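A single protein chain has been omitted from the complex, and every remaining protein chain is retained in its original position.
Letters A, B and C name the chains as they come in the text, with residue numbers starting at 1 for each one.
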């Protein structure tokens, strides 16, 4: 199922070592002048080869629009786009044709489909997220221009290293001050040291990304099955390597007493606000006007450089040792992916609400 | 959005203090003799009034089928069902008409819809999960009879008290040995003490529920947006009070090194298995044949009995003090809800795979 | 597939001889005071027992709302409703248990599902349209109040008898001046004579229904697959006994030259209009501001009283002779069904457009 969204719908296609990654956006409002610089910026943040922390695969990520634009503006018809795959060294993957890399999708794709494109992970490669970032950044533009919403994500933990960040004020510029994309610079330094240490041992690390959407008005979200946090959870868990999601206080909140967890209501000028935000801006599945805050957990990168036990396609035991270019930590590059999926989710909620109310 | 599922689709309706909670199941295969005892059993586990740990609202939960059955079997046409609401004391809620209870959905429903049914939480009440449990238990029956899948959920933590449970073997009977539905009886005793302590202080607690689906074959799940864990996450976060989801090692896994986290493949008779299951039975969004394991976090119950600061509908500060019948802990009753949503999610994945392969 | 619509979605349930026909409306805007008199009026027009032309089954059609309303207004949550089935004489149908009535759905339901509820046609009975009429009349109210749209359908032909009606001005009151619901009274008289003649021979007739929606603004419809006439066609062909659809000039238009068929544009005050309306108000799948006009064909009623050749379930040749109450002509009762499906289709198009533009 390669479509996401009801009213602003991305359909995504492409494999890691195919000619391109692309997508079709159906339902984009007409008359929008696309902020191509913003898209390029988010693609750059998603890109590998950004320094010691990420892999060296070079991706130019030149974005090509094929339809849906006329004289620089969206026409309301489907926006097809693609980003060519360059520098894909498929021969590196020939050794993988007949074995299953542990904790990759090699085995499950073959179990599901009966065959697989083994080159670079095929469709299961994180390379597919290029399409999400393109569409998500367009969604972000609409959210910003038509609804006044601003989204910022950052790396909130790597391995055991946590950080402290003010979700009400953090900016994307602050996030980008460190290579690891953690705006708590002390934590960032420790995270980077941890990543370098793991890499030096041929190992990899995981971590978490936090995300805030500020300016979301009260009223977005579609109970009981399309609750805003349910849709955000689905969006995050659809990202490669994502294994967890929490909204507001999340798992920590499950350890609190109700008397401490509840968010008291107060009057704040002419609107109603809460004095705390354990709810993460969502109550009963509907935004309450406070910042929408959530966190996603990413497992450590499956491709490390230590020898691993596995089996071949015909069931023979073998040892797998990775070669080539691989990130020791996917977190910094996942920040724009999280922002993109948040934007797609929130925009759809916004449009559904506008359908019913005209606002 | 009150429908769930693509091929086996539940549409749900009803408010806490309306005449009934009901649903329509569209797409149920024909010829099935419904296991009504199983549905009644799950409704009983969902019910309040089960002892000291839950509220005293009495719910007979008599289930009425209105269509889709003929001479005891499903006909393939929509199965409409309903469960009457009894013992609903709406007058208890009259005081709530004009104020917003903290951390309830009173404010957000009104912000979204412009008005709300204030009686008992209306549509935002956990009472709506009756429909999920009915449909989910039918889905569970299909999974068991047609696909050999078995689902068991249990309370894995309450407040700060964790438990140790073997997901590969735990049974529903073991789960039900304690009132708190934790099969680790030592932990169960501590959990129950914690709940009683909270109640005695007029307070409430949260916790987590773990769930395993055994017998899921390799190949279920629809990348890249309908990944099995993405759909499970959405299903769980759509439950009332659920604020977190993790699959397999989840948030803890995000703190591990890749070399420790990866699940080695081995041959196991004529199939391929993993020696560990950090993946929770899902790789690349597709089941791998190992037990599917996940965990959901529930915030503490919002209705406690200590005085709380809030505002009225016209923005005046006021103090809210709850009266009436309320659970200090929702976890034991949420166990069948989690099982139901897991079943609905897995059955839909099974049917999607069968559509393409005939198996 | 028993749901219709994307944003205003009806899910329908119920069999002819089950306890009730019902539905759930998901996505109805909040704050609406339902026009129950309008619903009752349309149900009355759909009802049997309206005189010599229709069958004598008595249907009180008392409508019961079960959710989604509070203090007389819609709350934005699912509106569940049902209409009890009364006077269902299932024993009349016992003879049908083991044979397939010609040109009914007995055989195909059994082929599809492996079993069927033979009583009164089960789910295949036109009785299911009760749910469509209820939901469609609510959709009509929203179209009228929020978008200024008015829908009128009428019987435009019976057997070989055609009529002449001005679609720009015809009213529902004019339609109801004749029992056959044809506002061309001369034609109506001939139609009624034809129906009575057929009945006297134990036979049945078919015909066509025309429908106009006035006040539809330019801009509704979702090319290329959700074109307005495509959605209307699907809506009509989903009605029992409907076998044809045409939009604007339709099949007759296919015989015209382009120079005669094209609709010239002219300025009409501050808007742009066409001097003719061969397009039926839709160009490129999008409404153009002219009245939306279409026509649906209904086959003759399958249940006539002459002996018919058929087979039993085990393939033995047999003769079937109908007994009981049956309409010789379904057309007059289908008028509100057509209006209801038109309303559901148009409202969904209106909401989709509002989602993107705020209007």
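As a working rule, a residue touches a chain if its C-beta (ideal position, glycine included) is under 8 Å from a C-beta of that chain, and two chains touch if they have at least 3 such contacts.
Source: prediction; values computed, not measured.
J.: Considering the complete complex, which visible chains touch the unshown chain?
T.: Answer for the hidden chain's contacts among shown chains: A, B, C.
J.: Which one, A:22, A:102, A:250 or A:300, makes contact with the chain that was left out?
T.: Here the residue in touch with the unshown chain is A:22.
J.: Pick from A:73, A:177 or A:271: which residue touches the chain that isn't shown?
T.: Per the contact definition at the top, the residue touching the missing chain is A:73.
J.: Just to verify: which one of C:214, C:304, C:333 or C:354 makes contact with the chain not shown?
T.: C:304
J.: One chain is left out of this view; which of C:279, C:338 or C:351 touches it in the full complex?
T.: Counting the whole complex, the residue in contact with the absent chain is C:279.
J.: Residue-wise, where is subunit B in contact with the chain that is not depicted?
T.: Output for subunit B: 6-7, 27, 29-30, 76-77, 223, 351-352, 354-359.
J.: Spell out the interface residues on subunit C facing the chain that's missing from view.
T.: On the side of subunit C, residues 1-4, 12, 100, 102-105, 107-109, 111-112, 123-124, 128, 157, 159-160, 198, 202-208, 217-227, 229-238, 240, 242-251, 253-259, 261-267, 272, 274-275, 278-280, 282-289, 297-304, 306, 308-311, 315-317, 352-353 touch the unshown chain.
J.: Going by the touch rule given at the top, which residues of subunit A touch the chain that is not shown?
T.: 1-3, 9, 11-15, 18-20, 22, 24, 26-27, 30-31, 66-68, 70, 73, 75-80, 82, 109, 112-117, 122-123
The rule we apply is simple: only the chains that are shown with their structure count from here on.
J.: For copies subunit A and subunit B, work out whether under half or over half of the interface numbers are shared, and give different or same accordingly.
T.: Homomeric contact, same residues on both sides for the most part.
J.: Based on CA centres, what chain would you say lies at the far end from subunit C?
T.: Computed centres place A farthest from subunit C.
J.: Could you tell me the distance, in whole angstrom, between the mean C-alpha positions of subunit A and subunit C?
T.: Here the centre of subunit C sits 46 Å away from the centre of subunit A.
J.: Subunit A to subunit B: how many Å between their CA centres?
T.: A distance of 26 Å separates the two centres.
J.: Hey, what residues on subunit C touch two or more of the other chains?
T.: 27, 30, 76-77
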